[in-house]
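Can you read through this structure? Questions will come right after.
In this view, the complex is presented without one of its protein chains, the others remaining in place.
Right, chain A next:
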Amino acid sequence: MVLVLRNYKLRNSRLVPSPFPTTLTGCSKPQILRPFSFQLSPMAAIFQGVGAAAALPSSPSYSFDSNKSVFSPRRSFSVRKGASFAVVRSDGTVNLNPKDRRAQLLISNAVATKADSAAASSSSKPGHELLLFEALLEGLEEEMERDPHVCVMGEDVGHYGGSYKVTKGLAKKFGDLRVLDTPIAENSFTGMGIGAAMTGLRPVVEGMNMGFLLLAFNQISNNCGMLHYTSGGQFTIPIVIRGPGGVGRQLGAEHSQRLESYFQSIPGIQMVACSTPYNAKGLMKAAIRSENPVILFEHVLLYNLKERIPDEDYICNLEEAEMVRPGEHVTILTYSRMRYHVMQAAKTLVNKGYDPEVIDIRSLKPFDLFTIGNSVKKTHRVLIVEECMRTGGIGASLTAAITENFNDYLDAPIMCLSSQDVPTPYAGTLEEVTVVQPAQIVTAVEQLCQ
């Protein structure tokens, strides 16, 4: 318990009331979740001692004075109307194209953060509001300004600005060589990025859709993952490979792939998945600064999420998970888009009297066994909600890892909700049921908590 809080405090500034609540357009009426104040009081004493400890190198730059009273978070909670879930940051509707009615029906009742904050003037709070793709762009731009060795390569990243606008305006600013429009040759330009990384540059390679990187599997597996080792450590490959993946809106089977399950076995790479503007920017920057090859998974449907993020420079630790909502009854592990389905289900669950703890694992390889383990030790029940296929997905690996390390703490077998092992159908009704829906999550938790 202590360590969980320490986790929040030092690495994950979310516990302390964020001055930057997530606001999403189209929020519905806020719900009051069960206050978690009971967690804080026993911890007060320990908090102070722990606070001063290990400052991990990549903690967010705004840190918290451990001498401040622990109860100040609680106080500020009561000030906010209907708010006791400041930790719940980025849950809510996806800002979809207003034309997209059907999609809105699907996730329309997502848990929203404080409605009043939507109305509250954004200018009074520090930080700035932006969409997820803008956060990625900002992170990328800042890193490119900071280090002239950072360059971008990919299809349509330059003049077109990126098919999801993540590299918009960069070519004008930095030139055609630094933001390189490549021909359609994934295997070769990924290999080119790797060669450039080995000879001193820090490329960010974009796969227009993660699925296209299947063509680059040779380079990613053999060269990206292995060359540091086979060269005996002589060459580092500080490359970032990023792109949108996941199931979108009726994009068809080939544009709806989840490559994290295919890449996870490759030794020598790290994989992270972003889910909010805050962690998107943080992970992008951390990935670029890392000496290891990092694959950053974005999601096609999350690019228009809006959030207020800090003005100052910050990064998110690549190896850490994110506590989205602390709870007592069950640990729900998720990442990327499924986080929002989980949060929507959490709303229902809270109404039914459950108290789920939601963790966005963020680091798909390696797993943050510390955060996850602490949660398991607290709740003794685990539900994994992922968008990967059932077979050989991230959930499968995570189940194995938890069973191996924390079997004694489990009161029930781990449940894993994954997408069906089918090529994603085009038809909307079928696509809906290939991925995990909030109703299934609610049922699963009820089953788990019996």
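Here is the rule we use: contacts are C-beta pairs under 8 Å (C-beta built on N, C-alpha and C of every residue); 3 or more make two chains touch, one makes a residue touch a chain; residues count from 1.
Just so it is clear, contacts and distances are computed from a predicted model.
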| item | value |
| --- | --- |
| Hidden chain of the complex, named as in its UniProt record, picked from "Sm-like protein LSM2", "Cytochrome c oxidase assembly factor 8 isoform X1", "Nuclear pore complex protein Nup85" or "Pyruvate dehydrogenase E1 component subunit alpha" | "Pyruvate dehydrogenase E1 component subunit alpha" |
| Contact partner of the left-out chain, one of A:209, A:223 or A:434 | A:223 |
| Contact with the hidden chain (one of A:198, A:301 or A:417) | A:198 |
| Residue ranges of chain A at the interface with the undisplayed chain | 3, 148-149, 151, 175, 177-178, 182-183, 185, 187-201, 218-219, 222-223, 227-238, 267-268, 270, 290-292, 318-320, 363, 365-371, 373, 405-406 |
